[in-house]
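Below you'll find the structure I mean.
With one protein chain removed, the remaining protein chains of the complex are shown where they sit.
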Amino acid sequence: MSKAEILGNIRRGLKRGEATQDQKQAVANRINKHARNLVPQRAQLPHEQQVALFIEMATEAAAQIYQLESINDVPKTCASWLQDHQIDTLVTASDEAITSLDWSSATDLACVQRVAEIGDAASLTTSFAGIAETGTLMLHSGATSPTTLNFLPDNHFVILKRSDIVGPYEDVWQKLRETTKGDLPRTVNMITGPSRSADIEQTLQMGAHGPKDLIILLIND
Amino acid sequence: MQITSPAFKENARIALHDAGLQKALGNLKEGFPVKRSTAVARMPEFEQLRDEGTALKNHILENLDIYLEQFEANVIKNGGHVHWCRTPEDACKKILDICKEVDAKTVTKGKSMVSEEINLNDYLEKNGVEPIETDLGEYILQLRGDHPSHIIAPAIHLNLEDVSEIFHEKHKRPKSSDPKVLMQEAREMLREKFAGADVGITGANFLVAETGSSIIVTNEGNGDLTQTLPKTHIVVTSIEKVVPTLEDMTLFLRLLARSATGQEFTVYNTLSTGPRRAGDQDGPENFHVVLVDNGRSEMVGSEFQEMLRCIRCSACMNHCPVYGAVGGHSYGWVYPGPMGSVLTPQMIGIEEAGLLPNASTFCGKCESVCPVRIPLPKLMRHWREDEFSKHLSPKAVRWGIGGWAFFAKRPTLYRLLSISSNLFLRVMAGKKGHIKKIPLAGGWTDGRDMPAPRGKTFMSQYKSRKQS
Partner (left out) sequence: MHASEKPIKVGLFVTCLVDMFRPSIGFATIKLLENAGCKVSVPEAQTCCGQPAFNSGDKKSTQDIARQTIQAFDGYEYVVGPSGSCIGMLHHYTELFDENDPWKARAEDLKSRAFEITSFLTDVLDFNTILSKYDAKATYHDSCAGLRELGVKQQPRKLLAKVANLTLSEMEESETCCGFGGTFCVKYPDISNRMVENKTSNIVDSGATTLLGGDLGCLLNMAGKLKRQGHKIETRHIVEVLAGMTDEPAIGDADYELGQPA
């Protein structure tokens, strides 16, 4: 009822009836082309410079970045950071990159694989990509990567492989379509720095409802 | 919320003398506009992005029905539901129905101006469902029984002391004047609410036809907790938010962050596509999109169609000297500032909101910063034309303009009018260069002097010079 009225009003405004097959096809074609609009020059760079730009922009957005020679350095980096912050439990995602890590060196740290719960102090996840243009991480939901890990804990560690850094957002859409075969995960998160708010007197404060610290573990692969 | 738009002038007078509000508005001037201009300067292609954004929105509006149906089909394909609602009542009722289906007691809410527009919180409360605002600004306002005065910085009319006081009163904790402590307090208070809610309601910044996704853009992360933790996620949004593809959404995201807060990118840009998938360990089991019309479909093809390009960045109000002087509440309804002065008459009627499109000097600053180049002064003028043609303009204005136009259309008589006005003012001024008080012109002379005319009118002097 409402739908017919709303669409009827729109069509009346456009001075036509229901769109013709040609008009619908034109729209479908436009969608299927996934054409890019203007892509700013900023991130259209050789990959090494994209990595440098990513680091610069993410740092500007108040993310912490640790550059690691190998993914095997993740446990000790997390453990040391968490020890400094007197945190003894790390909730992690369960993708293979994480489950295959050797945590035996982190003797004082308890690692648990589960969704996040209220009160969790820290989480560790992987990421799908890094977007150099604004230092943005892309993560998405899936069987091994629950979304709550990205938001509930006070501190969020994210593993990012250098090779997963792309230039502009457009590149990540292409990568996402290819990886998911066009079937988007329930949640796709683009995250640029830790949570913040300026709702009190227009003064920026870090750590509103999401993580207060976002720690990017950039892996040289 | 109660509409006070007809009392705009009185609201404004009070606002101008409200020291707390004026202090709070002072923060605005040093904030958003400065940050926007820095962000724009860092993006050399910004003007081209504005052009492309404008053209793309125009394309979408020309095919709006097709894109909306495409969006709906993809939401359904992903296992979600779409509800089309013509009126605020339809939308509120639909949302309540969904809440009842899952036997909801409490709902958490991300920031949504459409939910303000349909007055959702009042409706839910009246029907036994407790809405909990989770955006920090909205949360402060809800505790105070207050309403947003700005579309992206809802509590911009408040000062630190106001927040400090209401938190002390409602949280029963020691009073603090440290914004960091206050934010931590809100964070702790809301944790349990996030987990305990049966339904999470968010708005949407854009809807992607290609994928059936909705996207929210936030800095706090409250929207993500709102939509991830409860079993049901309801997106309440409006029909003009649809875009064709992820690439098209990207164009607007580039424009939005810079125009709104002057950020390079907002902290969290989150796409939601349907309910949780088989195997997912978290995320909502039900996904609903409530598409609100509320007069928008009637704007298509009308002289106000361009307003449907609006992406709710707030740049127009951030740069508006009238908004900056009187604040958002003076406008008397949900949407303040220049964009509100165009939208409000459409939604609550020009009879109620006639003062809003008149409350502009047409300085053009709003249009100059609008990311999708909406000609806001022109659209406000269209409302004035509508008012004038419906004989709704105040009598003084109609008679004044009518009388003046009579002369303006008759050059010889106009000369006489100029000469007599010139003479009158010169007599009033006497030997002085300015006049302190002029009968019937209190609007001018209450606040400033009237400089006196210098000599006879130009036309008289020019004539005598030519003759001599």
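A and B label the chains in the order they appear, each numbered from 1.
Just so it is clear, contacts are C-beta pairs under 8 Å (C-beta built on N, C-alpha and C of every residue); 3 or more make two chains touch, one makes a residue touch a chain.
Keep in mind the model is a prediction, meaning the values are calculated, not measured.
Undergrad: By the document's own contact criterion, which visible chains does the hidden chain reach in the full complex?
TA: Even though it is not drawn, that chain still touches B.
Undergrad: I'm checking contacts with the chain that's been left out. Which of B:V326, B:M339 or B:L379 qualifies?
TA: B:V326
Undergrad: For a quick check of understanding: of B:S164, B:T226, B:T250 or B:N358, which residue touches the chain that isn't displayed?
TA: Of the candidates B:S164, B:T226, B:T250 or B:N358, B:N358 is in touch with the missing chain.
Undergrad: Among B:G20, B:P44 or B:P451, single out the residue that touches the unshown chain.
TA: Result: among the candidates, B:P451 touches the missing chain.
Undergrad: Would you indicate which residue among B:A73, B:A405 or B:V427 is in contact with the undisplayed chain?
TA: Answering carefully, the residue with contact to the hidden chain is B:A405.
Undergrad: For chain B, which residues touch the unseen chain?
TA: Within chain B, the residues touching the omitted chain are 9, 12-13, 16, 321-322, 325-326, 358-365, 367-368, 378, 381, 383-389, 393, 397, 401-402, 404-405, 407-411, 414, 418, 421-422, 425, 429, 431-434, 441-444, 446-459, 461-462.
Following the convention adopted for this analysis, only the chains that are shown with their structure count from here on.
Undergrad: Taking each chain's centre as the mean position of its Cα atoms, how many Å separate chain A from chain B?
TA: Inter-chain centre distance comes to 29 Å.
Undergrad: Which positions of chain B touch chain A when the two form their complex?
TA: 24, 27-28, 31, 43-45, 48-49, 52, 56, 62-70, 78, 84-86, 90, 134-137, 140, 153-156, 158-160, 163, 179-180, 182-184, 186-187, 190-192, 194-195, 209-211, 213, 219-222, 224-225, 228-229, 239, 244-248, 250-251, 253-254, 261, 264-277, 279-283, 291, 293, 297-302, 305
Undergrad: Looking at the complex, which residues from chain A come into contact with chain B?
TA: 2-3, 5-7, 9-15, 18-19, 23-24, 27-28, 30-31, 34-38, 40-42, 57, 60-61, 114-115, 118-119, 133-136, 141-143, 146-148, 150-152, 169-170, 173, 184-203, 205, 207-211
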